[in-house]
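Notes follow the structure.
Yeah, one chain of the complex is gone here, protein chain that is, but the others are all in their spots.
Chain naming follows the written order as A, B, C and D, and within any one chain the residues start at number 1.
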Amino acid sequence: MKIDRRNFLSLGAGATAGLAFSPLPWKLMDDSSIWTQNWPWAPVPTDGEASYVDTVCSLCSGGCGITIRKIGDRVVKAEKKDSDNANSGICILGLSSPQLLYSPSRIKTPLKKVEDKWVKISVKQAVAEIAEKLKGLRKDKLSHTLACISGSSAGTVPALFERFLTAYGSPNFITVPSVKDIYKLVFSLTCGASCIPAFDIANSDFVVSFGTGLLDGWGNPAAAFKAHSILKDNKKQLIQIEPRLSNTAAKADKWLPIIPGTEGVLALGMANVIIGKQLYFNKNVLFDSVTEGFEEFKALVEKDYSLEAVSNITGIKQEDITALAEDFMKAQSPVALFGRGEGSTPGSLHEMMAVNFLNALAGNFNKTGGVYLLSEPDYINWTHPVLDDAAYYNINAKRLDGAGEGKYFLAKHLLNRLPEVVNSSKTSPINFLFVTDSNPFYTMADTKLVEEAFKKIPFIVSFSSYMDETASMADIILPNHFFLERYQDIVTTCGLKPAVGLSKPVVNPIFNTIHSGDAIISIAKALGGTIAESFPWDNYETCLQETLEAKKDVMDKELFWIDESGVSNAFADSSGKFEFINDKTRQTKPYIFVDAQGEKKKYPLTLIRFDSMRIASGYTANSPFMTKTVADTVIKENDIFIEINPKTAAEYNLAERSKALLTTPKGKAQVRVHLYEGIMPGIISMPSGLGHTGYDSYLTGKGININELIGQIEDPASGFDAAWGIRAVLARV
Amino acid sequence: MDSALIPEGVKRCSLGRFSVWILALTAILLWGVIAMLLCWFKGLNQTNMNDAYGFALWIWADLAVIALGGGAFFTGFLKYIVGKDELKNIINYAVIIGVICYTSALLLLAIDVGQPLRSWFIFWHANVHSMLTEVAFCLSCYLVVLIIEFLPLLFENPKLDKKPFLRHLSHNMHEIMAVFAATGAFLSFFHQGSLGGVAGVLFGRPFAFREGVFIWPWTFFLFTWSAAACGPCFTILITRLTEKVTNKKLVKDNVVDLLAKISGWMLGTYIIAKIFDTWYWAAYTLPKQGFSLIDFYSNNPFYGIWILVAEIVICGIIPAAILISSGGRKNKRLFMTAIILAVIGVCINRWVMVLQTMAAPVMTFEGWFMYYPSWQEVATTILPVAYGAIFISFAYRYLPIFPQERELNPID
Amino acid sequence: MFPFCFEWVWDMSHIVFMGGLWYALGIVGAGLTYCIIKAARESSDNHNDGHH
Amino acid sequence: MSKGSKHKVKKFGMVIDLDKCTGCGACMVACMSENNVPFKENESKKLDSITWMRVYKLENGKSFPEADICFLPRPCMHCEGDRGHAPCVSVCPAIATDYDHNTGIVSQIYTRCFGCRYCMAACPYHARYFNWRDPVWPEGMEKFLNPNVSPRMRGVVEKCSFCHHRYQLALDKAYAEGRDKIEEDEYQTACAHACPANAITFGDLNNKKHSVYRLKKNPNTFRLLERLGTNPKVYYHSSREWVRRAGDNYLKHEAAKA
Partner (left out) sequence: MSETQKVSASDNKRKNTGGTTILFFLIGVAISLAVGWVIFPKLLYLKKSQPIDFSHAVHNEAVGDCDSCHFFREDGTFSGSPTLAQCIDCHEDVQGDTEAEQIFVEEYIAQNKEVPWLIYSKQPDCVFFSHAAHVKKAEMSCESCHGEIGTSETLPIYEENRITGYSRNIWGKNIAGIKKHTWDRMKMDDCGECHEEETGDKGSCFQCHK
């Protein structure tokens, strides 16, 4: 039998028919679709036992109590802690913590820069090298040229750093300033006590906010939101005064656009109305007996802050000012808020004082719905560090930033002065710099100046967990654990009753990182002598345990320890009264409000920054999830948008999305424009928190860091940076 | 070289010339194939579709080719069911065009879905309430019918015709072709109608949604009717194009004239129904949902009222009028204009029903969504054109498509 | 598609829809089978005829 | 409705207080984190950016200083339509999405979906998202993936599920404790739970004891595109007339729904 083509065809036909009656084609069809349902490159999350660990979020200064959901040893989700505690809440940043924990921009091991390249080193090696350098510096009697920039001054970790500097022999412990520094100043100047304010927004019935970003990240955002929602539930009023229809202004019952920088003038104008109409009598406040300097103040506002003048300066109608003042005083428990935006820039002291006079006139101190004057938690009672002669000598050297003396007598730290001080000397007055819990190279205004200064500093050690802008300028990085991996006490003082929270490790450190507290203790121990003696603790955990003592048990259980004793501290010393004007305030030449930098002719527009909950602008940068929430009218591809009133845009021949060159006295940047009816003509605004050069591909290069465009303006009263914007000009590209 | 394959009594160009022509088309085809492979292996990020444009160019192309391929079922319906026997002279070509259109539609759908390997779920796990299920079922069944209608023609190839089995099979199939044609018409009525329903049932999309009788049977009717009207026009257009390319008369004028006349009447009646539909939609349906007609034709850079005018007046009423009047049909230039306008008209209709539906905002705080296709989308949409041209070229060369060709072009 | 599929329900929609479908497929299938069988028989008859 | 269920059916829904919503975006991140929503380097192309919960910014269209804005979080509306005929459900050719008559939740089954996107064309809220690409988690970040939600593959549609897995987990707990019913606070969506302003209230719209039952009756409450007959289960509350009007389409001289 010959096999021919016909047989072959027949065989094929048979095979085909046979296949149809076998499971092969059907099973393969099913399996191929199942294959697409379980592609090997699609991750399958491993399952395991779920557990919940409470901790305190330290991604911003809010310090919320949060709950971390874990599956096995993985952190899966951050959630609000279900509790009635005022400190329990969560915001977009806290919700991002799992992403931040596992972020690709985490620094995975200590690094050392060798010929501009990072080399991995061990913790031991890093500590040894730092100690070696510091020993040399000390030998050269230059211990005071060690400086430390710390993100905060409260809590044991900053205290350990400050203690290290003291023991080592340097006065140059500098913290990153914020509006809280000004709050402290305002109250120490007028109430005569070292106290911090807690604005009782939730219980107020009339909140006037002078540009405070109540819903844009100010204070503890979660608590502020909650307070606002209570206001809404109770149908109470919120008035927002600022040039831009911010999220806060949008939620307010009334938005009063004001020419930026004149908020203080408006406050004094309102004071004038209140005093002129004697509205304060409604409050049964007899000013001659319970306050000081009232008559002088009254004379001042009557002279310089007439309705007409104030209206002209602020751009707010006279009747609106009068109505606002009247409504404010008519209210049962009014409160005036101050501090711009989220409060990351301290701002003008006089402006804040001016607004706070309204609180004084309303007599709302330590009253429900008013301003509580509270003392800061004081629980770190360590023995003084042991100082050897070298330390003792240099500790009394002049602070580099000049804080605490001369015209800067009011300030404790003046980070903003540092770049100028470094740049103006031939060689850097800082030989060695610690940077902890902060990213000053990114967050400080006038980036060029800051960069010059940082480049001049011979040796920088960063303790950052992330490859941020400052860390990438460092010579050695000793990466800190992420907050979910470490113990730390978190002091929260922003607008709430001060509390000490306990951040607890939720997972074991996932990388070769070291707790900054442990790092500084190790460095001290490596230096030996009195410095080592000043650090009697084996490690940070024992230090914390000893410091917190019994409180730690409460905190382990409740997360927070709230100091209830602080209320009575205000008006404790000095005259025992609220002082409108006193000797100290007279020294600061009252009521100079800070204007924007730049010639009006050359730069007809004014650039202001705006803060957004969706863009973290501080030490912690955006998670990919957060960046995902940012609107395409803020960032498109890598272009940043500035907001501009359509009228102003028309003057510059700019349409929605058109590209423009933005020039300020400090720099230039290519931007796109977003037409926004919610911004005052002549003003342009830009979000803060973008334009990172560090971190990962989810963030790097998106937009522009507004600090590159804005300069610093030294507040004549306090020395802090009081810049709220800068003059600018736009050109169509 | 391939003379054994060429039908008797007709003249074809040299194999060399034919090869060059095919190669040129293959180059275009390859471009489309590359784009297709990119879409399959890299995913649909190769397109410019987005979350506002889940349906875009491909779905339009699908709807359009199915409408244009409607010439097959309707000509079949006319010949086998109604009994217009002259149409036997064009039915072969109508079937071939139908096969091309329907295979193209299925191919485009296979590229369009995100998970082609699972696309059989549409059959196995069918949701009988979904228009798309109905479309998928009828479409694939009808394609089977079309292939069955095409096979006898294929078997008439001189080489294949020599096999007795195939010859008999071809003969037998011819004999009961009316059954297949009837089934085909039945299936076509359904899927053409369902394609209309695809947009019409979207009650979340006021631009597409029709209510009451205007969804069923009206929208279904509109789509079936327009396919029946414009499909034959497309068959005529391609026939004329083929005549132009081959430089031969292939179908007698009276055949074309008959088909065109019927198309004209179909188009005319369709356009009346369409106007009625548009009027009811604008006057009653839209206001109930808070819209007025102009909302859908303003505030955007592309979709103006012109598109409605173009669809209904220029590409509807005008070609219908020309095709209905015998004078219009006699005037060669006018006739071809009408045929082309009708084809464009149905394409505009399908475009509007798909893309304008996606473009128009529904939530008050959203704006119009504009879209332009990526090169991959364009290439894969042109792919069927190249594939169709190749298919037709081979079919024309080796199959006796046009029964009147020998008579009209006697070889000396 | 088939009564043993997960989603199948014996309701009007399924009966009408799938009924129509299987009806159409049945006609096409039967027609095709008829043609093939007839052609097969005819071609073998033909062959026999030719032989005689 | 299922024949076997004797208990009263639930109808989960939301009431979102737009007076309280600050537009902070916490709900969006809570949702993404809970539901393994993928992310990529450039998310500024919003029509290609998966956000089950999306916060829209509404403008009143007036000029400075009368301009006003309002934020509006938009999850999936879980439309009930007419007796469960949500716009998207009836169009899905492969039953990859269904309306659960026991919970009122519209599901989306990624492994069933084959990516025809008809449901996206049907949804007027743009609540449905397509995976245009394979999701990629940078090395190490896959660790935070939630095992209770399956990550999606490319080529399928996904959308808000009202965190249905949280309902499942709550039920599991109840069953293990010998209970049949769960309390209001045992099942909350990730967004409702996270909202720092407490603007989102979630619960059973059929249950008189749940807050949503009371809140949805407020005269200032409205739903998006009600006139289309989608019958959504997400209610909004705003004291501002222009916001309520923005919730639906109205002819020029037509008054908005009271």
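Simple rule for what comes next: a contact is a pair of C-beta atoms (placed from the backbone, for glycine too) under 8 Å apart; a residue touches a chain by one contact, two chains touch by 3 or more.
Everything quoted here is computed from the prediction, not taken from an experiment.
J.: Name every shown chain in contact with the chain that has been left out of the document.
T.: The chain that is not shown is in contact with A, C, D.
J.: For the chain left out of this view, which of D:90, D:131 or D:148 touches it?
T.: Counting the whole complex, the residue in contact with the absent chain is D:148.
J.: Which one, D:47, D:171 or D:256, makes contact with the chain that was left out?
T.: D:171
J.: Which listed residue (A:50, A:421 or A:554) would be found touching the missing chain in the intact complex?
T.: From the options A:50, A:421 or A:554, the contact with the absent chain belongs to A:50.
J.: Please give every residue of chain A in contact with the chain that is not shown.
T.: Those residues of chain A that touch the unshown chain are 1, 4, 6-8, 10-19, 21-25, 27-28, 31-32, 34-35, 37-38, 40, 44-45, 47, 49-50.
J.: Using the document's contact rule, name the residues of chain C that touch the chain not shown here.
T.: So the residues of chain C touching the missing chain come out as 4, 6, 44, 47.
J.: Where does chain D touch the missing chain, residue by residue?
T.: Contacting residues on chain D, toward the hidden partner: 2-5, 95-103, 105, 107, 109-112, 148-151, 161, 164-165, 168-169, 171-178, 180.
By definition in this document, only the chains that are shown with their structure count from here on.
J.: Measuring centre to centre with CA averages, how many angstrom lie between chain C and chain D?
T.: That gives a centre separation of 47 Å.
J.: For chain B versus chain D, what separation do you get between their C-alpha means, in angstrom?
T.: That pair's centroid distance is 39 Å.
J.: Roughly how far is chain A from chain D, centre to centre by C-alpha average, rounded to an integer in Å?
T.: From the centre of chain A to the centre of chain D is 32 Å.
J.: Multi-chain contacts only, two chains or more: what residues does chain C have there?
T.: Residues 7.
J.: Would you please write down the residue numbers of chain D that are in contact with two or more other chains?
T.: 45, 49, 57, 59, 95, 134, 153, 155, in rising order.
J.: List the residues on chain A that touch chain D in their complex, please.
T.: 36-37, 39, 41-48, 71, 74-80, 82, 89-92, 95-96, 98-99, 101-104, 215, 221-222, 225-226, 228-229, 232, 245, 247-248, 250-251, 255, 257, 510, 613-614, 623-632, 635-637, 645-647, 676-681, 696-698
J.: Taking the complex as given, what residues does chain C use to touch chain B?
T.: Touch list, chain C to chain B: 1, 5-7, 13-14, 17-18, 20-21, 24-25, 27-28, 31-32, 34-36, 38-40, 42-43, 46-47.
J.: Inside the complex, what are the residues of chain B that reach chain D?
T.: Touch list, chain B to chain D: 43-45, 49-55, 112-116, 118-119, 121-122, 125-127, 129-133, 136, 198, 201-206, 209, 287-292, 295, 357-358, 362-366, 369.
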